[in-house]
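Before any comments, here is the structure.
Only a single protein chain was left out; the remaining protein chains are all shown in position.
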Amino acid sequence: MTDTVTLAAHPEDAASARKTGFFRALLSSPTGIIGLAIVGLLLIVALAAPLLAPHDPLRMAAGPRLQPPSWQHWMGTDDFGRDVLSRIIYGAQLTLQIGAIAVGISLTSGLFLGLVAGYASGWAEKVLMRLVDVLFSFTEIVIALACLAIFGVGLTNAMIAIGIASIPFYARVTHSVVLVEKNKPYFEAAVAAGAGHGRLIFRHLLPNVVPTLIVVGTLGVSTAVLAAAGLSFLGLGAQPPQPEWGFMLSSSRDLISRAPWMMIFPGLAIAFTVLGFNLLGDGVREALDPRQRQR
Amino acid sequence: MARFIAQRLLAALVTIWIATIAVTLLIHLVPGDPVRIMYGSFQTTPEQLEEIRQRLGLDQPIWKQYLYYLGRLAQGDLGRSIVGDQPVADILLTRFPATLALTLTSLVIAVVVGMSLGFLAAYKRGTWVDAGAMVLAVIGVSMPHFWLGLLLLFLFALQLGWLPVAGGDWKSLILPALTLGLANAAVLARMTRSAMIDIFDQDFVRTARAKGLPRAVVLYRHALRSGLVPIVSMLGLQFAYLMGGAIVVENVFAWNGVGRLAIQAVFARDYPLIQGFILFFATVVALASVIVDVAYAFLDPRIRYS
Partner (left out) sequence: MMDRDTLLDVRDMTVAFGKGRNRNVAVRGLSYTLKKGETLAIVGESGSGKSVSSMALLGLLPPNSASIEGGTATFHGRDLLSLPEKDQRSLRGDRITMIFQEPMTSLTPVLRIGIQLTEALIEHKNMTKAEAEARAREMLVLVGLDRPEHRMRQFPHELSGGMRQRIMIAMAMAADPEILIADEPTTALDVTVQAQILDLMRTLKREFGTSIILITHDMGVVAEMADRVVVMNRGEKVEEGPVAEIFAAPRQEYTKRLLASVPRLGTMAGTSAPRTVVAEPRQVGEVLVRAEGLNKTFAERSWLFAPAKPGTVAMKDVGFDLRAGETLALVGESGSGKSTTGRAVLRLMEVDTGRIEIKGTNVRGLGVAGLRRARRQMQMIFQDPFASLNPRISAGGLVAEPMVIHRLASGRELEDRVEELFLRVGLERDHIRRYPHEFSGGQRQRLCIARALGVGPELIVADEPTSALDVSVQAQVLDLMLELQQSLGLAYLFISHDMAVVEQMAHRVAVMRKGQIVEIGARQAVLNDPQHPYTRALLAAVPVPDPGRVRGALPTLDLATLPTGPLAEVAPGHMVAQ
């Protein structure tokens, strides 16, 4: 027999072999490692904020106003004399919360819509996806603005608005993956075997759709964080005195020549976070799809 | 080809039509009384509020309101702004040229910088040029627009003094256009790279190489011309993103376009203006995507000659 079998590391449990393979692949790419490190660091900072922050982020006049970075205040103080470093540390909590809530909303709804549309096919699919496409072309920021015009401004509303605004994107991604999977012979093989709707959706389609959505969701945290920072910068999201990074940037705008540190550090924090999730997302994608690795 | 364009135009009309429904519904989704929210800050009596409600048609059933809205729309009437008490259409049209200038300039920057970077990276796949370009791109993708704007503002306007902080002439366009353009160049570079890598792996590129053609001919005549097809198809979406990004960037640089207007309208809860803005935005984006689709069709003989 010319057949050859590629043996997994532990043939007795191929499933676990596959999983360790994924983490090994993730950790073997620089992208994955850096992304994982940044996201890990962010989680630690957010959880241990009370221990790490040298000052109360909200206490005014923790030091003199508009003081440049010093040993006392590593990142200087703002126009109310608050410690910028402490505000940034506490800001990590808000940022991760934004990412989780916004992506949670858009991912679950988008997954549901995309799956229903892709599975249903025919008339329902056409109408649903046409609508999704149209909403998608409005762009996320305009939908978010519309939502904020409805709900009113505020950080929680901004998170929800961003979550809603991204639903079309997730629905499109899910739909396209479902279409690809549905056209693979294994799906027809399951139909031919007599599988019902539940089995087709949950046992065949969903497990093959989820990996892509994990990638997209990770990358989506970046988008959500950027969008929330943008809305807060415009004054539509976080309200004083919340230590939100985008909002900190907006208060720095008029003081930019007097106190550039107020502009530099929150911006770095946002870029660093977004970079972390972007790299992690790319790393996960490479780890899930070996073909991508050669690219 | 004519059929293709007709199809795209029809799709654009559907988009605009759905936008009209969305903006009509918008005001009804507002929790509480929109009229009270809009005029709450003015000194108004209940009678005045009732009169406003009637004037806006909000006492009518929703389908009547929609038809009424469509009727006015057909005459180019988008309603009156509450804050400025001017026709919404007039305000938008006065402000739009500024946004269009910003968006198109940044589109040029994004296309030139992003596509050449992406093409170079794909061509030099696996080398330090590729790695360098992609590190640059991922950093670009991760930078918030407005922060990049603030950094450029700080550097070129405040520290070096080369360019104005704000204003209305072409010089003051440079910084916002650069901000928006570079941020999107990063996205475009990544997309171009992966599209070109797909092309380089195609059989027909191998055929061209097997003919012993010079590298440059393989690259430009065979690979790039084919690669342009998927890349151009992404530009419609890029334009939409640029329009969206302009909303934020206009606020950083106090650039008086429709984006800045939109934010002020959300703050003031100026619903007629918000509705007008969304509809206007959807229309512009839909028309832009028709233009991109036609360009795309022109590049792809499979569509051009069908």
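Chains: A and B, in written order; residue numbering restarts at 1 for each.
Here, a residue touches a chain if its C-beta (ideal position, glycine included) is under 8 Å from a C-beta of that chain, and two chains touch if they have at least 3 such contacts.
All figures in this text were calculated on a predicted structure; none of them were measured in a lab.
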{"item": "Residues of chain A (touch criterion as defined above) contacting the omitted chain", "value": "1-8, 11-15, 18, 184-196, 199, 203-204, 207-208, 294"}
{"item": "Hidden partner interface residues of chain B, rising order", "value": "3, 6-7, 10, 125-126, 202-214, 217, 221-222, 225-226, 229, 299-302, 305"}
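Assume only the chains that are shown with their structure count from here on.
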{"item": "Sites on chain B touched by chain A in the complex", "value": "14-15, 18-19, 22, 26, 29-31, 125, 138-139, 141-147, 150-151, 153-154, 158, 194, 197, 237, 240-241, 243-245, 247-248, 251-252, 262-263, 265-267, 269, 271, 274, 278, 281-282, 285-286, 289"}
{"item": "Contact footprint of chain B on chain A as seen in their complex", "value": "130-131, 134-135, 137-142, 145-146, 148-151, 153, 222, 226, 229-230, 233-236, 246, 249, 252-253, 256-257, 260, 263-264, 267, 270-272, 274-275, 278-279, 282, 295"}
